[in-house]
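Of the protein chains in this complex, one is absent; all others appear in place.
Each chain carries a letter (A and B) given by its place in the written order, and its residues are counted from 1.
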Amino acid sequence: MIPSMPQPRAYRLIYTGYIVAFFVYLALPLTVVAVFAFNDSQFPSLPWQGFTWNWFFGDTRPQIGVFHERPILRAIGTSAFVGIAVSALSLAVGTTNAFLFNRYQFRGRGLLYVLMLLPLVIPGIVLGISILVFSSRVANIAWDAAQWDVTALRPGLMLVILGQFSFITTIATLVISARLQKFDRTLEEAALNLGADRLTAIRTITIPYLMPAMIGAFVVAFLMSFENFNTTLMLVGSDAPLTIAMFDRLKEGSTPLLNAVSLLLMLGSSLLALVMIAFQRK
Amino acid sequence: MTPDLECDALTKRFGAALAVDDVSFSVPPGSFFSILGPSGCGKTTIMRMIAGFLAPSGGDIRIKGRSVLDVPPNKRPVNMVFQHLALFPMMNIADNIGYGLRRKGLPRAEITRKVGEVLERIGLPDIATRKVEELSGGQKQRVAIARCMVLEPDVLLLDEPLGALDLKLREHMKIELKALQAAFDTTFVYITHDQSEALVMSDQIAVMNAGRFEQVGTAQELYYRPETAFVAGFVGDSNRWSGRVETASGGTLGLRTEGGLLMQATAHGRPLATGDRAEIYVRPEAIRLARQDADLAQFDNRLSGRVTSLLFNGAASRILVQSDQGGPEIEVTLPQSGEFADLGRGDAVHIGWSGAQSNCFARTGAA
Partner (left out) sequence: MQAHARLGFILLLTPLLLWLSLLIIIPHIDMALLSLRERVGVAQYETSPANYLTFFGEPLYLRTFMRTAVMSILATAITLLIAFPVSFYIAKIARGRVQSALFLLCLVPFWVSELVRTFGWMILLRETGVISSLLQYLGIASGPVEMLYNDAAMMVGLVYTSMLFMVVPLVTTLQSLDDAVIEAGYDLGGSGPSVLREIIIPHATPGIVAGSIVVFMLSLGNYLTPTMLGGKDSLWFTQLIYSQFIVRFNWELGAAFGFMLLILSSVIVWAMLRLTGQTLEKTMG
């Protein structure tokens, strides 16, 4: 079991073999996606036709690379915009939630805490349709009452942002709460004792302490938003974020272009994750 | 009689580092044996080898005369009280104590009876259904011992189990552990870095340093007759000087310290010759304090000086004296019989001690 227990050699070999097999299983799909981004063929499959950068930089048909494929570039832009909006909103509300649950004892606190966790146990697609149903009703009422067409409440980026925000906020709250709970309140008292007022104490002492968690929450929120599929699928309008755009293409049949986009995604998110880890270390 | 536990040339290497270096000892049945040493000296490694969690690089471990090297930890007739006790938080107290009995496949009724008995013996008959976190530190301690003792092991290993307790409770548990050992009449092997725990409880103590046993003996032997400079420095407090042997005749040494003080000391059979560099250890309570030099006539070492600090600590109060002849400050026990109650900083005092009370060791190494 643990290293301090003597174990038969066979047992250790089998266990190590299992761990190796597991990591091969984890790596396999991503590896093939990455490798076939460089296949000089119309299809991301064997046989290998030779190495090419065309699926990244090519500008002539049939091999138009990512950097010359307008719809894909636009979809990446859309995803980034949605991701930043969702992260900023979730971070703001997540922080206020964390302070509320950490600093105040009030009636209904337990109930609100459970409600706060609820989005984790609601299927994403159900979150999507419930927001779709409700926003349509509000939009219909606005139209019936004042002939006012609130386009923001029709399927589109606004709803995508709200839909993703509705459950990513829970994650942000949990990440920030975890760190806030470890905060030593006497540090704030020391700041007050040294002449700071309450807000200054929070701004100069508590927020800097929370910073790694806030950066972590922002990055996690951004990644979750960027790769969200289920909720987005139900709320999307004409401007499709990247996952939806890729899904539509994939249904029509895949080209190594998709591999190239995927590889860029992997590199991008690994980079973000590394940035986050660097900040957590500090 | 066969010793309960024997270690023979026990050695453990971690890569190039030698954690335990050729250690041999034996523990007679029913005794309380302690291994005392600073952290990192290898004492935990010895204990884990006895328990079976580490395989020795060399040597043998015998329990009741039988080598246990090929016996896995769950089959060895030794049990261990872990440093942080390692009570199972997912079980109540009765299930914790009954755990080993269930492993032996005893019938349920017998387990209940044995658990009840052992709870009775540790004086906590009513806690069977409690949870681990509901117990106080001292109660957990006793449950951890009961959990092992119910299995009637040949040897009980204790890995600094008092370390996590506060001072008052630790003092109390020392006495209680000794009493429990007597009540169960089982061999205890206890490791600690706290000399007072070892001195109070043990029949035999091994002082360990850098993977080796420096000395094995009773508490008194270690305290009054340390065999090495390490033991003299580690067990109890001492004033320490470095110096050189100027005269050596008939077991009496004349030494001059680096600060220039002249001292008399008894060799106690240690091989020291004229010209040798030496370390001199004198315990604070071996030094007599007086107002006049004449009161110290019976001592062969006498100094005059001034009080630089009063370190009041009840019965263990001391003063620091700066000798007029120079050298480092000397720690002297302050008698609490009242005659020095008005002593203040800067007062002139005389101090003296018998050379037979000091311990000298040849200095090893270049330093």
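Simple rule for what comes next: a contact is a pair of C-beta atoms (placed from the backbone, for glycine too) under 8 Å apart; a residue touches a chain by one contact, two chains touch by 3 or more.
Predicted, not measured: the structure shown is a model, and the values here were computed from it.
Asks: Among B:3, B:42, B:73 or B:211, which residue is in touch with the absent chain?
Replies: From the options B:3, B:42, B:73 or B:211, the contact with the absent chain belongs to B:73.
Asks: Using the touch definition up top, pick the residue from B:9, B:86, B:179 or B:348 that touches the left-out chain.
Replies: Checking the options B:9, B:86, B:179 or B:348, the one contacting the hidden chain is B:86.
Asks: Touching the hidden chain in the full complex, which residues of chain B are there? Just list them.
Replies: Its contact residues with the unshown chain are 51-53, 72-75, 78-80, 82-84, 86-91, 99-100, 103-104, 147-148, 151.
Asks: Please output the residues of chain A touching the missing chain, sorted low to high.
Replies: That gives, for chain A, the contact residues 1-5, 15, 18-19, 22-23, 25-33, 36, 43-47, 92-93, 96-97, 99-100, 103-104, 106, 110, 112-127, 129-135, 137, 162-163, 165-166, 169, 174, 177, 198, 223, 226-227, 229-230, 233-234, 242-243, 246-247, 250, 254, 258-259, 262, 265-266, 269-270, 272-273.
Everything below uses one rule, namely that only the chains that are shown with their structure count from here on.
Asks: Quick one: report the Å distance separating chain A from chain B, using the average Cα coordinate of each chain.
Replies: That pair's centroid distance is 57 Å.
Asks: Please give the residue numbers of chain B that touch chain A in the complex, ascending.
Replies: Going by the criterion above, the answer is residues 48, 52-55, 72-73.
Asks: Under the stated contact criterion, what part of chain A meets chain B in this complex?
Replies: Checking each residue of chain A against chain B gives 4-6.
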